[in-house]
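Of the protein chains in this complex, one is absent; all others appear in place.
Order of writing sets the chain letters: A, B and C. Residues in each chain are counted from 1.
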Amino acid sequence: MAAAQPNRLPSGGRIDRSRPLAFSFDGKACEGFAGDTLASALMAGGVSLVGRSFKLRRPRGIVGSGAEEPNAIMQIGEGAAAQPNLPATQVELRGGLTARATRGWPAARFDIGAINDVFGRVLGAGFYYKTFMWPRSWWKHYEHGIRKSAGFGQAPDGPDPDRYEHMNTHCDVLVAGGGAAGLMAAMTAAKSGARVILADEQNEFGGSLLASAASIDGVPAADWVAAAVAELQGLEDCVLLPSSTVFGYHDHNFLTIAQRCAGPTGSSDGGAVRERLWRVRARQVVLAQGSLERPLAFCNNDRPGVMLASAVSVYVERYAVLPGRRAVVFTNNDSAYRAAISLAGAGAEVAAIVDSRPGGGGELGVRAQALGIPVLAGHVVSDVAGRRRVTGASIARWSGDSWGAVRSTIRMDCDLVAVSGGWSPAVHLHSQAGGRLAWDESRLCFLPAEARQAHVSAGAGNGKWSLGECLADGLRAGAEAVSRLGLKTAAIRAPETSPDAGENPIEPLWRVPAARDADRCPRQFIDFQNDTTVADIRLAAREGYRNVEHVKRYTALGFGTDQGKLGNINGMAVLADVLGKTIPEVGTTTFRPAYTPVSFGVCAGESVGELYDPVRTTAIHQWHEAAGAPMETVGQWRRPWYFPRNGEDLHAAVARECLAVRNSLGVMDASTLGKIDACGPDVVEFLERIYTHNVGRMKVGRCAYGVIPGEDGMLKDDGVMARTGERRFYLTTTTGGAAAVLDWMEKWLQTEWPELEVYLTSLTDHYSTIAAAGPNSRRLLEKLGCDIPLDKERFPFMTVKPAELAGMRVMLFRVSFSGELAFEINIDSNNAPAMWRKIMEAGAEFDIAPYGTETMHVLRAEKGFIIAGQDTDGSVTPVDLGMNWLLSKEKDFLGKRSLQRPDCLREDRKQWVGLLSQDGRTVLPEGTQLIGDNGKAAKMCGHVTSSYFSACLGHPIALGLVAGGRQRKGETIYAAQAGRDPLPVQIVSPVFYDPRGKRQHV
Amino acid sequence: MKRYSGLALLRNALDYNRNWPPAWRSPEPKKSYDAIIVGGGGHGLATAYYLAREHGFGNVAVLEKGWIGGGNTGRNTSIVRSNYLWTEASLLYEKSLKLWEGLSRELNYNVMFSQRGVYNLGHSLQDMRDIERRVNANRLNGIDAEVLGPAEIQKAIPCINTSPGARYPILGASLQRRGGVARHDAVAWGFARAADALGVDIIERCEVTSIEVRAGRAVGVATTRGAIAADRIGVVVAGNAGVLAGMAGLRLPIESHPLQAFVSEPIRPVLDTVVMSGAVHGYISQSDKGELVVGAGIDAYNGYGQRGSFPVIEHAMQAIIELFPAFSRVRMLRMWGGIVDICPDACPIVSKTPVEGLYFNCGWGTGGFKATPGSGWVFAHTLANDRPHDLNAPFSLDRFASGALIDEHGAAAVAH
Amino acid sequence: MSETSSPLPGVEISVRSGRGFLNLRLNPRRGQALEAAERILGQPVPPAANTFTAGEHEIYWLGPDEWLIATAAERVLSLGSELAEGLAGFHSAVNDVSGGHVELLVSGVDARTVLTKGCTLDLHPREFAPGQCAQTGLGRAAVLLAAGDPSIYTIVVRRSVSDYLCSWLANAARPHGARFPAR
Partner (left out) sequence: MLLIECPWCGPRAETEFSYGGEAGIERPADPYALSDAEWADYLFFRSNPRGAHRELWNHAQGCRRWFGVERDTVSYRIEKSYRLGSAGSGRPAAAQIEASEEKRR
């Protein structure tokens, strides 16, 4: 064990020593314990170099212990279940886990890119804006090289094997953060009867209490946490979410939480959920996310072995790992003294606490000195030695001047420098919610100020640093949330803690002076991951990028995966110094979600793959599938495209289906058409305003074709309508337009014409529609048995009647979208499969052919009927389509006024025409552009909207929109073809077949 | 202007980068200018640059209420293409694309315009008809365009899912090879630096509070930094056009909506081009740093909040996973919103107004970033000559009354 | 939330067959239309938003002038004509929509959890108590959701998206050991 984990302390920590876990790092076998993070296990194993910085490729070690970690960015797992870019500090160790460093080639330890560090000065902030411009065409070559070094981890190599889900929930109080303050707030709210959700990003509740030596109510802090959690678990309506990061605070108190349910690489069986997205609507929110420690900006402050002081404490106390044998602690505030005490307690040597404050620390300083730790007050660490690991620190007297040069007078050997530059409350969610931030000059941090939504901050996130204050503040926040809910706050007392150590106040130290000035000294890092240095910020300001947003964008400060959790405040403070402004004058930036990165998968939830979008199917769909019909996607619908027999391809099948309809009998499932029942005393008046034709003239039992323009005059939808009663109509719409048309009508009815009494009811799903078309369709119906006469005198074209067909009640329409004798059978969808089967049986003697959307399109094209959305595109009026005859002159209708605008009256508008390729055999591709002549620079005058080979005509036909087309019938224009000569095309009438419409009247 | 070059970088590095001059000055506003451009985004800065450069205007100011490039210029997904459907739109965007192609050298500022190609995917037969139509129109307008089938798409983009069993299978795509992405901030900074070098005053933290109109003519503006007189005033303020128009008593046919986007953590290069899908509402590219940059659909409601609703982001994630199943485990780093000003026909207004000497350039919707240089170029022409260039003549304010809309919406062309 | 594949399923999902549906539109504030309908239906037509009454039929509030009557399939024809006749004097609409709807039952201790995965309503029993119903979204489908006895929910969904919804439910219920009858 000692060999595998040389830095593991013999006792202590919250790890389970009885459960050793084997894992690998960069291919090397390693070992840790249950309860470890990958970071603590690596540290226990003596791994100090875990990655390379992004630009300069400097060797880097672990800096932090949580979400702020900028360096230890890992690739976890392999193949499709790989997970890129996890900070080792946030990976719970699992047996068999494989981890790889993500920067450095061939390895993090030996990286040939480290050459960048040598040329670093050339690669200052914004260098790429200033070069790579010659020769002009070479940027792509430069970029190719730049891209080679892009990114950290690798995307998985296949579809995600894991499951994700959403959970929509509501609560009275959401508490974000389960440390001392969060637990108290949750306890207060839950005991007062509120529905509470408590979420914490760590796998255990307690936050910093898990690494604390303090006692609460007379028991160790961790025991108090366990008792509190147990009590909360016992309360009704209190949901505890560990491993759950509240990453987004959106409008209207909607928050999003990402919960890790399985290990980092997911579950082995596909059934369990890897991550869950909680979508929470909270009436009140308590933000208790704690605070983030800041590093200090001294030379070479990025060397492996330079760590946050609080992280040092966490590794020692929580994970029983010793991050170094001989440490220098460097601070400008009291909190780092705890790290020194922890280290000393764990048997490490603390060479010195270097405290920039002339007065040094408070009571903790006394305690440290009692342990024999020397305190160098009024000193700073100005530089560290060592490349792959810190080997020593140079210490200088601090005069209070950040920008002058200092000479270091002391050099100490050490392998660890624990730093603390003070604390920044995690105000991210407060800011995301629109809350204001206010700079606190005594605490040297931004504190949450006025909230814009229903939230209150508590604990360290509210600038309360000591345990006693945190507990009390949590209680206060919980009570405040409860009282805002109008509930009575349960009587809860703040727990007793050992009295807080008296602290000396923090003093500013934003840049540590060095032996040379800030531009010439060794690098002082502000943003570790992006290699942003103090000199970079100075350079940006020098070049005029003075707004904090410009500086951030020019230097990439805060754009790393840690999103500036370590560096942003330090960067702003340095900028303020450079500009001679105060930090609040420089301002802060608005935080946006996510607080920490969240997977695409968890945001997507269940709605991926087959559940990505609902598939709508008709009642007869199973029959179509069994018949082997390929499907066409039309909006959400799946419709049979064609019904191949004996290995036919699309063209053969469609030709056969078309001929069947023209010569005998075809049947098609038209159930996807929209259907609306419209009834009421004002229904005629209402429909007169919606449709263009004279609705009132329709007699009961009659059908009419109608078009619906938008108020801009452009065609919106079309369909057949039937007058089924004096005050009742049955309206049909296109498949894609069903919902939109109903919405359109309801909107006018409800918002503009509420005085009209009309009820609209969607019948789209209730009725299935089966179109039987062809000369034998009447005989089919007769054979099926119909209780009404079907002859043309008593059931003429464009009429509707209720009937009983094959023993089933139907609404029978004598309409035709093919130009043949045809009937559309509207039937309760429950009976539709049975009716379809009977039709197929009865139709066998006529060699009935089921047909799909493609044949339907060809048949209607032969007849010159439009398909809205294919032959129209939102810029086509009914006039353009040659539907003048449909436009009533006697009434107003929606869109009519727009048709009188000058552009709509132009003679050369694109008009709908038929087109014939002059060679008699080319089927023009749909979307072909038409040009006036066959010259090279010819202007476009239209395009082909529909084009097919017509089996019954024996040649191709096409429909299209051509400028002034209706007056140009007989003219030859040209179809432009890519890479080939334009093809001559003749403009003809759009009706190719049975132009006088005799066949549908038989 | 001190020229940028590799040599300059070396020379300055030797001197610890202590002698780089400011990229642009921060002058005090003068009492009067020949022309004022309201709005220091990419479009405004480009307008000022081309006014000075192409039309010899020496006395021009750009007034920016915050910091330059802080609006949509810095909040987009930086896609550049010109393959629009209608001739009017495609020619305008093509002018812009041509300017993009020489922009880094023109400005002596590397805007990192990367012509890695733009794919517009088709998922239904109707999508494919629309793609054919658009590609054919583009070709006739001299714009590079081609139609690819699923196999070619799969070959060019190995990680895309062209399985026919997908919920919205990929049936094909149009490809504009000359399209690509650029570095968004650099465009604003590059134009600012080049305009500044030609004498343009770039005045930040200077908010226009009213437009002074005398006898039907705009004569100046009041600002938070004092009154400024001007011969002509060009307004280019995405997300604020209506407010500025109101100052001059004008109304605009524009509605402002949130448009959201997000980036992932940087991952190793995996996507070498731009992929857009109007049908599933998602578009994606990978930056030179390795971030996947994803654009979402437009939020339905009017909003100036620079943020939208989370379900729109969820939908975009679902769309991206539908297209690239392997990206499910990639993590979103941050999300943000811009404000898009949408015209009824999804085309911009670059136009004179009923007020003499007052010009508006607005309503770019989702097309603004790619249009930056072209928009500035035609707007400068319009200001300088008091009449539009042929390229922007169709984009007048009058078209809404005449009905001569250029309907990129209705035409089902992908709007982004 | 039980996520183990225990032998006892946390949720059961079934399709109720033999159901018929009528859509009723009338203005409850106009004359005696509501009373006339109630006489024919033999039970109250719920005036309060998002509630339903249960008797021979279930009558769900859909909107201020719209209700869905769920009843035995064989009752639809006669009930529909009785209503149409009885309401002839009023502005009203009665439509047989039996073919347009599918009724599902979701029950079990985890039923609420499963629905919560795809429904933004607050389904806490205090907020969505027995007797309440709501039209809302479930997954990406629009549904009518009604709370029956504790941990029994009725879902009415449009027929064309019912296959999708069943797939959605089966997927959501999978971690809870759902039993799902073959459709």
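Note that in this section a residue touches a chain if its C-beta (ideal position, glycine included) is under 8 Å from a C-beta of that chain, and two chains touch if they have at least 3 such contacts.
Source: prediction; values computed, not measured.
Engineer: Shown chains touched by the missing chain?
Structural biologist: Counted over the whole complex, the chain not pictured touches A, B, C.
Engineer: Can you tell me which of A:E625, A:E752 or A:D787 touches the chain that was removed from the display?
Structural biologist: Residue touching the chain left out of view: A:E752.
Engineer: Could you please point out the chain B residues that touch the chain left off the display?
Structural biologist: 240, 242-243, 251-256, 300-305, 309-311, 344, 400-403
Engineer: For review purposes, identify every residue of chain A that touches the missing chain, sorted by number.
Structural biologist: Contacting residues on chain A, toward the hidden partner: 168, 250-254, 279, 281, 434, 452, 711-712, 743, 746-747, 750-755, 757, 892, 896-898, 900-902.
Engineer: Extract the touching residues of chain C with respect to the undisplayed chain.
Structural biologist: Touching the missing chain: residues 29-31, 49-50, 62-64, 66, 91, 120-121, 134-137, 142.
The definition used in the following text is that only the chains that are shown with their structure count from here on.
Engineer: From the C-alpha centre of chain A to that of chain B, how far is it in Å?
Structural biologist: Between these chains, centre-to-centre, one finds 22 Å.
Engineer: Could you list the positions in chain A whose residues touch two or more of the other chains?
Structural biologist: Correct list: 279, 605, 607, 610, 613, 615.
Engineer: At least two partner chains per residue is the criterion; list those residues in chain B.
Structural biologist: none
Engineer: Under the stated contact criterion, what part of chain C meets chain A in this complex?
Structural biologist: Result: residues 3, 5, 23, 25, 65, 73, 91-93, 95-101, 113, 116-122, 124, 127, 139-141, 158-161, 163-165, 167-168, 171-172, 174-175 of chain C touch chain A.
Engineer: Hey, which residues of chain B end up touching chain A in the complex?
Structural biologist: 4-6, 8-10, 13-14, 16-18, 20-26, 66-67, 69-70, 74, 87, 102, 104-105, 108-110, 112-116, 123-126, 128-137, 139-140, 159, 161, 167-169, 183, 185-186, 189-190, 204, 264-270, 286-290, 305, 307, 309-310, 313-314, 317-318, 320-322, 325-336, 344, 399, 401-405, 407, 409-412
Engineer: Using the touch definition from the top, list the residues of chain A that touch chain C in their complex.
Structural biologist: 163, 165-170, 195, 237, 271-273, 279, 281, 605-607, 610-611, 613-619, 636-637, 677, 679-681, 757, 759, 761-768, 827-832
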